[in-house]
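Read through the structure below, which is laid out as structure tokens, and then see the notes.
The complex is shown incomplete by one protein chain, all other protein chains being positioned as in the whole.
Chain lettering (A, B and C) follows the sequence in which the chains are written, and residue indices restart at 1 in each chain.
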């Protein structure tokens, strides 16, 4: 593909995450054009297209897929539609950026990945945190050997507030909805696959979450193929804001990243020293990473190279999430291989 | 002006700062349209207009001023042209965003401000740092009385590397080129006017700067009308990067802001604990403030309200800069009133 | 006991930890007198007594126990002698400060605690970290309800370098030698007992540690009676120094304590920003806590009050340590109650 021609995108899904990608595709990415938006809620599609000066808005995504002038789609619809849209998009030769998770069902995931493979199109999964400057720095330092051999990984990942209970019910549970990002981060940072998982968790934030069959607090131990051990701690509610810290400790040192804040102010007064809370939630915290992941997806299309987060990278965290549930329910460490036979 | 209609801008000057404003006007500001670019170097104007998909590029700014479809201009040409362009722009009823300083000559500044006054157009001066989240937070806390009555202001403002000697020669000297931002910041943060100034300075970074008649290092004491005392320390070269810190100490507390960094990583190793340097220079450090100042300028046009940084706000730091030179040369504290009789 | 009369101590054991307590007892504690020192190595006892101007030095501790003018003993001999010395000391009515662990054998511990109970003397166990200003602050804030209900506890506890292999062999293993402090800290900070433990661990630092039957790296999950979940991560070798951090997260907030450093310097240079490593090891890091714990022990003698770390507080971490080993060996979560039937 000529580097002179714009890459033309269609956006499928105009909800919260769709709006982010829509805005980035239409104003933040040089050489990219957002040509059409589809949403089952046509009003949502139209409102967003109006706001972003996008010429076309549809209620059915097929119109986008069948538009020969469109090169790629960003799939931001509900999770249960991802696999089907991927399969149909491959049939039209579209490159696909798909939000996480691909699906909650491994068979559907595998069918989608197979279709991508056959069609030879690009598929990138929206694990945006890999593109965050903090986590990228950690990965770089680990990869450069700055900390030696990794021994212990610590991920703290806590949301500022739980989603609505209605969302919880269809979310696939904390491990597939929230921790899935941390499972991806764990693989990315350590550079090794998870071999075994153990979960201690509970309902501490809101009993309704428990009634919906989910938990809201978890401490998860990961054992990696390379011998390293990881621990993730999750909470659906950190009252001080979005807590996103990571630390990798190894034979030659340690690298830690702290939270980002809206400003660096320090206020010293009679009653103590005070500073800013972390940026509130993912929209504020990961603004730049959403742009960066899409930039790299476009680059992989232009360069005809492998996208930085592949379909397999989208599949593995789902498997780990399933193993997490099994560990929690059976109160024992679970081998990932129990799911891959 | 209807809020439905885009505000149409012409950009005058396609150099370093012109590129920043051009990019922001064309992609970052909703309801704004960059309609034309002028630069004495036509190639520069054309290159930028091509890159930003701007329809018109000229070598003379008059074509922009006489275009009735253009509402406002962003003046990013060389300092010696600012006053003249302002005067001509007012004659065409354009609103004006003008980079700092307005001019190095008070009479020319006064003539420009008088023209703006008579024409009743908006004029905003490019003291972008007021729109930085850190400094804005400090101002808010001071204004809210969180630190009580301000007693001591400290500004550290150091560039990562000096500009080329050719630039130094026409810069108006360190106080009008570099410290002028700090003089504005001082007034803004303390909320009072400077009454007296004393400068201790020298050539420590590069003897060529001295040969060009300038200095590269200064410690500047400010005494404010409200009794507070301020100190600014400047260097043309901080080898660790752009150092932009501020502290206001008062009867009830203190607020400090530190540097911003590209990431929050901390690397602990045998030879110590290491972290990131400050963001390298103003392009990286003040990205958001350049967008925010223009957003507020557009808002003042739409709302027909006073811009947040007025012509007078542009004039006063020039006077303080002149007093700074006098203090340095005469080795004594100088009253600002010596320049305002 | 009159507050006017000095409390007279005998020190049993003049090794590394004995020297610390000896020095503190002889110079840092008002109203305290170090009257005699015993060590199986008489030269060690004599050297220390000479250095500290202590009048008596013996090779057998019985001489101290039978000295009617001595009120209390500090037991700093090897672990396998603790229980026996405690029992003999109670027979002479001495108050006892005993280093951790009491013993590796629960029956011996129980015999010692029973003797203490019967004699009605004071027994305090040397979990000095409770007296560290950082950890004490965390405990206070948790106890005051500042973080609400505790949900997640994180303890990072890493030594700068492993002890000699000969020591490893007789240490009782990492959980009874090193993690035992963290087990105590966990109970102390959360204010609840551990119900279940799961260990993921390995030999990553030195294969000789593995050959000695021990491990050197561990991530330990604790589930508390009150529902909170804790995680301890241990390493025998953090190349950047002694890493001793704690965090408690709860329904209303979080409290974290960082490492202490020898100074607060920050060095900014071309190659980054650099600061001091943590204080090297426990002698530097916990200097003040060793004094504070002894001060409180003396206070409990004078006031005839319960010491702040009782015999039961000494026993419980040993049980948790045993459960830790079982979990590691059997690769499953282990209930503490498996050891207390």
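In this text, a residue touches a chain if its C-beta (ideal position, glycine included) is under 8 Å from a C-beta of that chain, and two chains touch if they have at least 3 such contacts.
As the structure is a prediction and not an experimental result, all values here were calculated from the model.
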Q.
For a quick check of understanding: of C:226, C:256 or C:340, which residue touches the chain that isn't displayed?
A. C:256
Q: Taking the full complex into account, find the residue in C:8, C:108, C:146 or C:332 that is in contact with the omitted chain.
A: C:146
Q. Which of B:42, B:152 or B:266 sits in contact with the chain that's absent?
A. B:152
Q: Tell me where the left-out chain touches subunit B, residue by residue.
A: 149, 151-152, 154, 156, 158, 196, 198, 200-202, 204-205, 217-219, 221, 223, 227, 229-231, 233, 235, 237-240, 243, 249, 251-254, 331-333
Q | subunit C, residues in touch with the chain not shown (by the definition above) | A | 27-28, 133-134, 136-138, 141, 146-147, 252-260, 262-270, 276
Q | Residues in subunit A touching the chain absent from view | A | 238-241, 268-270, 272-277
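The rule is short, and it goes like this: only the chains that are shown with their structure count from here on.
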Q | Longest centre-to-centre distance from subunit C, chain (CA-based) | A | B
Q) Any idea which chain sits dead centre by C-alpha averages? A) A
Q) Just how far, in Å, is the C-alpha centre of subunit C from the one of subunit A? A) 43
Q: Could you put a whole-Å number on the gap between the CA centroids of subunit A and subunit B?
A: 39
Q. How many angstrom between the C-alpha centroids of subunit C and subunit B?
A. 58
Q) Listing for subunit A: what residues touch at least two other chains? A) 252-254
